[in-house]
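Below you will find the structure I want to go over with you.
The complex appears here without one of its protein chains, the remainder shown in place.
Let's look at chain A:
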Amino acid sequence: MSDFPHTPPKQSWTFSNDVNAEIRRAAATGIYDIRGGGSKRRLPHFDDLLFLGASISRYPLEGYREKCATDVWLGTRFAKKPIHLDIPVTIAGMSFGALSGPAKEALGRGATAAGTSTTTGDGGMTEEERGHSKTLVYQYLPSRYGMNPDDLRRCDAIEVVVGQGAKPGGGGMLLGQKISDRVANMRNLPKGIDQRSACRHPDWTGPDDLEIKILELREITDWEKPIYVKVGGARPYYDTALAVKAGADVVVLDGMQGGTAATQDVFIENVGMPILACIPQAVKALQDLGMHRKVQLIVSGGIRSGADVAKAMALGADAVAIGTAALIALGDNDPALEEEYRKLGTTAGAYDDWHEGKDPAGITTQDPALFSRFDPVLGGRRLKNYLKVMTLEAQTIARACGKNHLHNLEPEDLCALTIEGAAMAGVPLAGTNWIPGRNGF
């Protein structure tokens, strides 16, 4: 008997340790898991693409000698005062409430020093970010927390938020523990209660109404401000086309890797599409309407490096936005804080309970003892450095492809490492001329 080998213990793929842990957690607490951030799945992404670089038929530009421009104009369709940015990497909308005041200040400082824009979030505009942001985009959200005509007029662009990549079709909830006196006052609600953000706008539904809403915003601001429309990665072809039809100057498209301050894990991981699958559809919608480069496209969701920037732009985006990466640059999830992350039952790199307001880095909190640890000047400098590095990286790749402007990157510069990546991006599988779904099968 003992001579026969035992069958080794075998874990179930379907009921993995992670799955079982979540079942036990749900059974013990009676509540779904809420967390911040974006999808943690392994998704088809920019890592599935490569640049081909120059060859005999394509000649490169000399690094450090031949110019590769990086600037971008946003809002040239209708706005009297379109935005001109030095670099095509913008800071995505993140609310005061979800983030501390010093963190918002740091985003403004870093973005301004790098020559780009930052964006408000649910909860309105703070003096920290207006004062430190040369170019500030003011989000127009379903909750309308903090919305007023004075801030509409002192922003540089307006972003009508229809959805976001982490939760297309979902609203939000800022839990009571982050509702300080200041946050409560800005949102016209009592301190300490959970503040729900509606999933759709209170005074318009559908594209025809959106067109009239945009007209109203333009009238209130005397047609000066570029108007962006932000959508989550759900139906990018139709959402882009409808946003254009409604009169948007800029379409902002956020894939499922895009972060949120807090929502259900089941929502983050199971609703929406990765940004790689979204960009080509949005670009096709713009091209079909003859509006590519006339209505600008900003994409976000998992942008981490200059390579990601270059790939997004090669697929047809005019600019990108970063959120999670910006927070990491500020100091979020830094291993130097590992001891404190351990006390919270997590580890550096995995900390995502931003809604609890206990962030040891002082970024996703309203606790004065925690946010006073965060130095907005240093944070701003770190963000500026990171944005500069991303830009240099993207320029390096563009020059290697023979491009004197990042906007000249094109799908022809790319190939894919995986069949999924090739199909989603619409570029050939490496070493072949096969684009799944396009030529034959």
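Convention: contacts are C-beta pairs under 8 Å (C-beta built on N, C-alpha and C of every residue); 3 or more make two chains touch, one makes a residue touch a chain; residues count from 1.
What we mean here is this: contacts and distances are computed from a predicted model.
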### Message
Not counting the visible chains, the remaining one has a UniProt entry; which protein name from "Protein GlxC", "Co-chaperone protein HscB homolog", "ABC transporter permease" or "Probable glycine dehydrogenase (decarboxylating) subunit 1" does it give?
### Response
"Protein GlxC"
### Touch criterion as defined above, residue of A:Leu189, A:Leu289, A:Val389 or A:Ala430 at the omitted chain
A:Leu189
### Query
Any idea which of A:Asn148, A:Asn270, A:Gln287 or A:Thr347 touches the chain not displayed?
A:Asn148
### Message
Touching residues of chain A against the unshown chain: what are they?
### Response
29-31, 143-144, 147-149, 152, 173, 175-176, 187-190, 192-194, 196, 198, 202-204, 209, 212-213, 215-216, 219-223
